[in-house]
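Encoded as structure tokens, here's the structure I'll be asking about.
Of the protein chains in this complex, all but one are displayed in their positions.
Order of writing sets the chain letters: A and B. Residues in each chain are counted from 1.
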Amino acid sequence: MIRAGVNRPGSTGAIQLEQVQTRYHPDEPPILNGFNLEVQEGEIVCLLGPSGVGKTTALRVIAGFERVINGYVRLGGHLVGSPFIHVPPHERDLGLVFQSYALFPHLTVAQNVQFGIKDATDREKRARTLEILEMCGISEYADGGVHELSGGEQQRVALARAIAPESVAVLLDEPFSNLDPSLVTQLRRQVKEIIHEAGKTAILVTHDRETAFLTSDRVAVMRSGRVAQIGTAEEVYAQPESPHVARTIGRSSFIRGTYRGGRVFTEAGEFPALAANGNKFKDGDEVSALMRASELRLRLHDTSGGEEDDWIPQPFTVCGDDCRCVARIASREFHGDFTDFSVRLPSGDTFRVRNRTYAMQIPDGAPVTVTAVRGAKVIVYPAGAR
Amino acid sequence: MRRGAGGAPVSVSIAAVIVVTAALIPVLYLFVRGIEGGETTWDFLTRSNSVKVVWRTFSVIALVTLVSLIVAVPSAWLTMRSDLPFRRVIAVALALPLVVPSFVLATTMIEALGPKGTLQEFLEPIGVERLPSIYGLPGATLVLVLMTYPYVYLTVRGAIAGLNPELVEAGRNMGFTMLGAFRRITLPLLLPAIGAGATLAALYTLSDYGGVALMRHNTLTVSIMTNFQTSIDRTAGAALSILLVLFAMLLLLIEAIIRGRRRYDDASANVGRSHRRVHLGIWTVPALAFVMLPIITGLLMPVAVLLEWFIRGMSRGLEGTPILVPLLNSLEASGLAAVATVALALPVAIVTVRHNGWFSDILEKAVFIGFGLPGVVVALSLVFFAINFARFAYQSMLLLVFAYAVLFLPVALGSLRSGLLQINPNLEEAAQSLGFTQFRSFTRVTLPILMPSVFASAALVFLLTMKELPATLILGPTGFDTLATSIWSASSEAFFTKTAASSLILVAAAGIPTAWLVLREHAASR
Partner (left out) sequence: MTSRRASRSFASSDAVLMPNSTKLRAIILGFALVSMAIALIACGSQPAATPVVVEVEKIVEVEKPTTPVVIEVEKVVEVEKIVEVEKPVVVEKQVIVEVEKPLADPKTLTVYSGRSKSLVDPILREFELLTGIPIEVRYAGTGEMAATLLEEGDKSPADVFFAQDPGGLGAVKPLFMTLSDDIRSQSAAWASDPDGKWVGISGRARVIVYSTENVSEDELPESIWDFADPKWKGRIGFPPTNASFHVMVTAMRLDWGEEKTKQWLEGVMANEPIFYAKNTPTVAAAGAGEVDVGFVNHYYLHRFLAEEGPEFAARNYYTPSNDAGSLVMAAGAGILASTDAQEEAERLLKFLLGVTAQQYFATKTHEYPFNPAVQQSEYLPDLGDIGERFDIDLGLLDDLAGTQKLLQEVGALP
């Protein structure tokens, strides 16, 4: 229901950045360069990327703490940032949740939340504060100091403070990075619910793909100061625009191969191929194949066939005459429900294959046959693409 | 990940530049005077006598700084991190020599330890006719060490309080002995604070007059003061003052080189964990003796001599110098100085903390030169400035308070800076994102959190102003006697018994904020 706004025709977008360039120091390369992003009202967009890629800078540009030297920043259709116009942070009507939470240590929880509520009588302010505290499930701490709270509670106070004023959007900088992992799963869902319930647009910055997938409506994968790909989690996962994006959204390995007739032939065998990002390949083109552990299976090469296998051998995985079948298990990671095997090829390339635990019996160094799970395709990129 | 560098609004930067420029008026005056003097200036600077004076100044600075460190660093550690008995009282007492004016300390020290002083009287029965003279380098060093080690002591204490105890535990875990852990981990982490304290000590030594003059060690400042007091032509004094400014710059340069590009703000902040104190065991007695030595010579002995004078004066029915009016004047001047100095230091502190780079470096260094200038140089240049450009302010409280601000800006700055560094800059940004202007964010969020530091720096300025002498003498409104000036004028006439009561009150009045400063830190570190 809330996402209805996303596809509304002609919408100007709650937050819009166009060809934004910014830098900290004239002698240094720009942190953001040609950064484009459009976030619709009521939508949660996640900026995903490794550290140093400019995620936090992008957030600070939107919040108004950094000036742009090129491009435009619009909030609710109004120009707030350009080389010539800079609306200061306090006039941008945005709520910010800092990585460090930045709760005011000299104020109580309620005072923190009430801090940004303006243009209201004291009674209205109190009512609004209570409502928000309730919504965030922290009303019992209202009159306590912020030091007495646990990390997760501080996190929710910070969020409550950011959504309490009538703001255009909420910006969250690495909101879960300082928290205990066991708390994070639950908090991710809560934060998403609170933001949607409050009817806020939100941009969330994270380096953690799980957070990005679980918290956001759309994911924007960043690469060296710009957005490399944006879309729903499923879209981005299904067709990563580049090897870089693929690596950002999941553990991935690449091996060399040759494209021929909709298939890719590699040292590890032959797989159905999918050309991502609109690439067109001719037969015989050198390609780079994305080997995703969860879409591959392996079995011992010399055994006669899978007695307990839950996978169905495909005709094209049968080793032909030219296949030397020398993929070998290099090491393994035991996860309980499954085991990740690291498979080494003669050329030295390695990739991972995820199997159910029964395959534990295969010893290290054993030759194996690798196949794709049913229906899966190996995504291929032009050789040398990054 | 980098945070934005442009932390301070333009208006604050402008205010900071104005403050620093104003603080540099005295230096400017000196160069104008020196250039006016032309050949005379040059002759004076190149005399062989000047070389001797520079050498004497250098030797006393080096010696005082070194001994101050030897006294202060272990004292700070012992009172903060060991199970030394009575450490609360000792912690306060160790800081208190700060409140004894150097001329009072030197006078009482001569009375007690002079060739024919009290100590000699005690030793007379065992045949000691005359003690070796304490005048010259040894006496000057003794007095100045007692005057300056509290600067190092207080800064190092502050740094120890902010130290993460886990770091030391990690070191001990890696197999270092207690001493090894101190040397390899604690000491390097304290190095910036030690450097800052040592710089303050060196600059104070450079600027002190009363102590070295009474101990007859002719440093640059004594030469300057002598020239200003005796000579009608002030060119020579200005020439020597230029030498002094160069000296101060050299000291700051040395500190900058030693410190390198390291900054104070590494603060892997003390996470509020309580520290386990180191058990001293058989070392308790030597440690007690070590910390008692400066307390006895720097605090108890002068107070005892003052009390003796007081009783002697009472028994002879001699009238002391008046107390009430000078006390009120002292409180008024010190209070105004504290408020004004902190207000002026605040923008400079913000700019130097929130900006990195040459701009803030220059501002910071420029302010520190003022601390190395003797009060007399600052005062006389302000006389010149006021007569020619601000006649309305001449001999008014306004100019006097401004002089105090120039003299003590660096001190106020130090405490404000360390306070600001501990405040997460995100706090102010959070307030801005909640619709408050940069200025309002500062007043609503940063300032309330900064308040303890503001009070601390005001207290420091207050107590330094209480005992300030030359600037008060030269710039004070006519007839404006403070405790320090009335003590000085009576003691320079050798009416020591008359000064006893005033001196004791001065020590008490300045002692209160000092005790508060130390106790506050003590509480914070527990």
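Convention: a contact is a pair of C-beta atoms (placed from the backbone, for glycine too) under 8 Å apart; a residue touches a chain by one contact, two chains touch by 3 or more.
In this text the structure is predicted, and so the values were computed from the model without any measurement.
Only one of the listed residues, B:V71, B:A287 or B:L336, touches the absent chain: B:L336. Of the candidate positions B:T41, B:S102, B:N227 or B:S453, contact with the unshown chain belongs to B:N227. Although one chain is not drawn, the whole complex shows that of B:N218, B:T297, B:S330 or B:Q432 it is B:N218 that touches it. Between the chain not shown and the residues A:P50, A:P88 or A:G262, the one that touches is A:P88. Remark: the omitted chain is touched by one listed residue; of A:I117, A:V168, A:L298 or A:L345 this is A:V168. Along subunit B, the points of touch with the absent chain fall at residues 11, 15, 49, 53, 114-117, 135, 213-214, 216, 218, 222-223, 226-234, 240, 316, 318, 332, 336, 339-340, 343, 380, 383-384, 387, 391-392, 394-398, 401, 437, 439, 473-474, 477-480, 489-490, 492-495, 497.
Here, only the chains that are shown with their structure count from here on.
Per-chain Cα centroids separate subunit A from subunit B by 54 Å. On the subunit B side of its complex with subunit A, the touching residues are 1-2, 4-5, 424, 426-427, 429-438, 440-441, 444-445, 448-449. On the side of subunit A, the complex with subunit B involves touching residues 24-25, 31, 51-52, 56-57, 60, 63-66, 88-96, 98-100, 102, 104-106, 115-116, 118, 161-162, 165, 171.
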